[in-house]
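Data block below; observations after.
Here the complex is missing a single protein chain, while all its other protein chains stay put.
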Amino acid sequence: MSDELKGEDALAPPSPEIPQPSQQFPSRFGGLKGAIGPLLTTILAFLMGGLVVLFTGKDPIKVYKAIFNGTGLNWFFHVGSHSARIPFGTAHMWFPWDTASIAAQNLQQTLLLTTPIILTALAVAFAFRCGMFNIGGQGQYLAGTIFAVWIGSSFNGMSPWLHVILCLVVGTLAGAVLAGIAGFLKATVGAHEVISTIMLNWIAIWVGSYLFGQGGPLQGSQKSIPISNDIVEGAKLPVFWGLKLLQGLSIGIFIALAILIVYWIIINRTTLGYEVRAVGFNPEAARYGGISVARNYFLAMAISGAFAGLAGAVDITGWEYRIGQNDILVNQIGFIGLAAALLGRNTAVGVGFASLLFGALINGTSGRQLDPSVFRPDLANNLTTIIQGLVILFVGLNLGGFWVWLKRKRRT
Amino acid sequence: MTAAIASRLGGIRWTHPRTVGIFGILLGATAFWLALPPLAARTAVLPIAIGILAVAAGIWTYARDERRVGGGAVAAGLLGIAFGVLATRSSSAHLDQVVVWSALGAATLRYATPLIYAAIGGLFCERSGVINVALEGMLLTGAFFGIWGAIWAQSWAGSAAWLVGVGAAALAGMVLATVHAIWSIHLKVDQIISGFALNFLALGITGYLFVDKYGDTGTPGDVPGIPDVHIHFLQNWYFIGPIIGQLNLMIWLSFVLLVGTYIFVFRTPYGLRLRSVGEHPRAADTVGISVYKIRYIAVISSGGIAAMGGAYLSIGFVHSFNENMTSGTGFIGLAALIFGKWRPFPTWGATLLFGFSSALADRLPSAYGNQWGTLFQALPYLLTLIAVAGVIGRSIGPAASGRPYDKQ
Partner (left out) sequence: MSSTAPLLELRGITKRFPGVLANDNVNFDLRRGEVHALLGENGAGKSTLMNILYGLYTPDEGQILLDGKPIELGSTKAAIEHGIGMVHQHFMLIPVMTVAENIVLAIEPRHAGFLLDYDAAQKRVRELSERYGLLVDPNARIDRTSVGQQQRVEILKALYRGAEILILDEPTAVLTPQEATELFEIIRSLTDQGKSIIFISHKLNEVLEVADRITTLRRGVVIDTVAAAGATEEGLARMMVGREVLLRVDKKPASPAEPLLQVENLSVIDDRGLETVRDVSFVVRAGEILGLAGVDANGQSELIDAIAGLRHVRSGRIVVDGKDMTHANAKHTLDAGVGHIPEDRHRRGLVLPFSLTENLALHAYRAAPNSRHGFLSLRAMVARARKLLQEFDVRGGTPSTPAGALSGGNQQKVVLAREIDGDPKVLIAAQPTRGLDVGAIEFVHRRLVEQRDAGRAVLLVSLELEEILSLSDRVLVIYEGRIVGEFPPTATEEELGFAMTGGTHGKEAA
């Protein structure tokens, strides 16, 4: 009986709704099975990246090895007997890894980069769970950095804990407000969030450039360079591994990991997360259950922006301590977060691993780590971008589902 | 032709809300213009007064259900007041330095041209029902492969090498677009994701190849560029001369492209079918139109056209290439397309508006300091945001845009 109606339903005109991003992302397969897709995607992307390297006359294996060494992930493989200093103190204790080796320093940098990626990826992931595309992570991140620098470089003499927390909170709110504009527009007039967030991105970039450029209102005391003032010592996050002067790893990584857990809790254990997921999967049914779809669109975007804004604030208070006009124009962290979220299938665990992957990749290919005789860093930067693009390209193919289908076919 | 224009003019109903609204938009622009050289009114009263008239017209129009035009007039009025007052408060020396209309006009056309190519490319794609956020990537691809092709052909083609460059650019753009097409049409991947992926791919591939080939030295300085078209008898005319007298060939081509696009999309059967596929693919399918075929052609062409805009950038305008040289231009093109509601001539208007904004941003620093130029760069995006929010909202384009078609 219900199939009879299918024929008529097939001829019904399409309802003029806004296209939702594909709902295939939160995995039907939990646990390990859910990792097949991302794993295949990553392997495929790296393979093709290697082909690009090959076609331009270099040895991909050597290149990848050099990049890997630069990431510091090889630190875990050298277990021995060392003495490490307990953070924030002077005492020493036994530790299986050498915390001062080159690999250790590389790992610090990787984790330093992983921190904002986790947060911007969470921004994308949260919006996705509600069925929306937040492309505005970059702009929301910038909003966070702008306000963090502003608050951080003002109020000299405020108590350190208060100052840092204020910076983080204001940065978070800035990101939330920026994304909230897009969410509000979607909830009220139904404006497509992709377009509004793209526009807001560029507005943020140019306003930021203006603020910190030459002659800009927030330009620092050195008038010849388009850079802001440094934030005061009291507004900096404590560094627990490495030296602050040498860009050691701040506790920002723990903040990011904590937020990862917060994300998981909100999505899976709160009524808000329940509503967000319901709206993301089936807005009609959610409406029938009495959930306000418009309200959730707005809230999801605002919270999403909060994550990205926090990313910016953490970066500033954690190691950047200032912004320059050039940094604003060149920065891509919001988009790396987009790739990480897609690769991690918008789950907390997935985002964690995917962010680490990208953090490692970016660090390994940066000028600091990569041996130029093996592979030029600016080539390596572009290779990272290529891999980023390939990852996003292949993510949509649902390779995990393809794999399962293939295995099933082989069995019959 | 004159009959057509006359009938259009005669068909204007002067008291219709729409006309009043458009008049309001013009009033808003006038409010600003009055404060600029050569009229350079120095009292803020004038822009304010005219701006208020514009806002009033806008509100009147809005209330009569012509919301889009009415909102536009209100916005134009407010902006006109704001900028007009700003202009009256600035010194006239500064104004004279910045507002040189002939130079602004020429610069506007130069900045608008890559936007036109990108936007028109996007128009074809989106009119067939496939969203294209990869315009930025296509533009960049065209910029790199354009100059690469020209350099490669220099040895055997001499000064005509730019032709090879443009051809190479178009080809490269089409290849990129083919990926988008396969992913969106056959594999039915989300079109926004596929578009963004291609933006990154283009950025990475062009950057990689650039560094690999020209990393240490940059692109050679003697690359044969796309020639300018010198109209000798015009060149020395008072006002028009500097603007039109020696425009690049690609700029003239862009005008041809605009007119051609209008004719194709709105006056040929092929354009009718293209639009039907974008609005209601199932209806098109039931009369025997091949939805897939038309979408493929549209998407691939969009890549070629947009890439040509990139070629103009690298071998017609700047005569070099740098990593990520487009830096958001493709997105401004997308913004112009949305602003112009997917129609060639309003889109052209939007590209001129945005081009003007860029041209102004270019000249502002000389008198006012760098920071104002930078801030001005945000204007196109702000305008588009307002348009999307207040004025366009839900109906963002061809009705079937973004949804993959399932042939049953």
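Note that the chains take the letters A and B in the order they are written out, and that residue 1 is the start of every chain.
Just so we're on the same page, contacts are C-beta pairs under 8 Å (C-beta built on N, C-alpha and C of every residue); 3 or more make two chains touch, one makes a residue touch a chain.
Computed from a predicted structure; not experimentally measured.
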Chains still shown that are in contact with the chain withheld from the display: A, B
Options A:K236, A:R277, A:R345 or A:R376, residue touching the unrepresented chain: A:R277
Contact partner of the left-out chain, one of B:A284, B:V299, B:L334 or B:A359: B:A284
Absent chain, residues of chain A that touch it: 1-8, 11-13, 23, 26, 28, 268-274, 277-278, 281-282, 284-292
Missing-chain contacts mapped onto chain B: 263, 267-269, 271-273, 275-276, 279-280, 282-284, 286-289, 399, 408
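Following the convention adopted for this analysis, only the chains that are shown with their structure count from here on.
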Whole-Å separation of chain centres (CA-atom averages), chain A against chain B: 31
Touch list for chain B against partner chain A, complex: 131, 133, 179, 183, 187, 189-194, 196-205, 207-209, 211-212, 215, 280, 282, 323, 327-328, 331, 334-335, 338, 369-372, 374-375, 377-378, 381-382, 384-385, 388-390, 392-396, 399-403, 408
Residues on chain A engaged by chain B in the complex (per definition of touch): 10-11, 13-14, 16, 18-19, 21-22, 52, 56, 133, 135, 185, 189-192, 194-196, 198-200, 202-203, 205-207, 209-210, 213-217, 226, 325, 329, 335, 338-339, 342, 376, 378-379, 381-393, 395-397
